[in-house]
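With one protein chain withheld, the remaining protein chains of the complex are depicted in position.
Which chain is which? They are A and B, in the order written, and residues in each are numbered from 1.
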């Protein structure tokens, strides 16, 4: 029924082991809403966050960071300049970078910014929800969102964009789809409270940059990040009363999660 | 003793039901301190936050948002421009907007900014503490703060500003006062720890924008937001050890709170 997948639970566990063994330095050019939460998620899992997002330093830092996240949640002229410089610097330095095109399709300026950045250097991974990915794939934005509501339609759009961009595309949702145009990984851990905490998707993008810094296969990196976050969420939900306690427990679980548990609990296909 | 009030506990419960039935999209132009917390409060109660606060997109988005919050906590030239554009766009679009004039009266630049914004489009609701409201009413700022320390004096200043601005004025304090110049609603739920968590007042302004998106009567919207937050705070305080656990429990309680419980527990007069 499913396409054959070369990504196994053991691959994901190995990726988490690699991250813990060699904690990556992750440069985040992200938004004012989730910057603190994103840093805490990275610290909890064992990575080292650095929110260097001004034009004077962003390019310089992208050459020494292990991975770079560019998140378009609250872009300004000043930080958008920093994004251009950081992305440009990843290319000669060979630094993997992740694009999180928040609200692409719904707002013209940032959609254009996302497209420009993708043109300046191929993103290693693009992470978004179905409508954001559709917008980047040249879909008709909000008008066409309904058409990707089914998981299979989202998967097809992701494949198209992966081929077009030569990037790994990760579509977040109740089932997460990750593809490089050939392989398609489906992950289905997680809990509805993930949608009641701001910045979970944004933090997932940062985790992908962290894993991409330590794992050469970007499909494995994106899948390991997704599995780590959502398997930890499964445990966190069991000990929580609502989204407040859940977000706090999620940080604890990200710290406690062992590679063997990740391999055991992940629902992958 | 009290003025007759046309706002009943049932009105507040109906407002919460309306918000849950039709989750409003709330555009927040707010500050770097509370942006994440504000988004989490909106998500917890059931609304959809969108922190679109750059000049390229703020006006465009104010025409599609259900409600707009403008909070002056950490204004910059860039975000102040976005505020002007968002406020201007609310007028033809008919989008309700809430002004939270943080520290008005204490600092000249933002006091002037608040007054300009009020002149550009009538705010649906202005929410602040007594001294901020006094400053907007043309009071002598810090010098006159002591004079509004009594709840009745604060109520009078709120009435004056409501008549002058044709806006609903909400004065936060141990007792919250909400008035449109004719009606005066007093609410007295809450807990002292609300003053030990940053951004509770800021999040209250955002909740008012959320309720104003689903309830036509702005007095009811402001009262429903206040009652929802403070009734949830009553429950949260009972299960907390201090302001840290209290803030977390408050998010849980905002999610759990049912309209019937709100009507039963609110202390309104």
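Quick note on the criterion: a contact is a pair of C-beta atoms (placed from the backbone, for glycine too) under 8 Å apart; a residue touches a chain by one contact, two chains touch by 3 or more.
Treat the numbers as computed from the prediction; the structure is a model and nothing was measured.
A.B. asks: Based on the whole complex, identify which of B:117, B:248 or B:262 touches the chain you can't see.
C.D. replies: Once the missing chain is taken into account, the touching residue is B:248.
A.B. asks: Out of A:126, A:210, A:250 or A:263, which is the one that touches the chain we can't see?
C.D. replies: Spelled out, the listed residue whose C-beta touches the missing chain is A:250.
A.B. asks: Residue-wise, where is chain B in contact with the chain that is not depicted?
C.D. replies: Residue positions of chain B that touch the missing chain: 31-37, 73-78, 103, 107-110, 195-199, 240-245, 247-248.
A.B. asks: Touching the hidden chain in the full complex, which residues of chain A are there? Just list them.
C.D. replies: Chain A touches the missing chain through residues 32, 35-36, 39-40, 43-44, 49-54, 56-57, 60-61, 78-79, 247-256.
Just so we're on the same page, only the chains that are shown with their structure count from here on.
A.B. asks: Just send me the rotation angle from a CA overlay of chain A on chain B, rounded to the nearest 5 degrees.
C.D. replies: The two chains, chain A and chain B, differ by a rotation of 120 degrees.
A.B. asks: How many Å are there between the centre of chain A and the centre of chain B, using C-alpha atoms for each centre?
C.D. replies: A distance of 34 Å separates the two centres.
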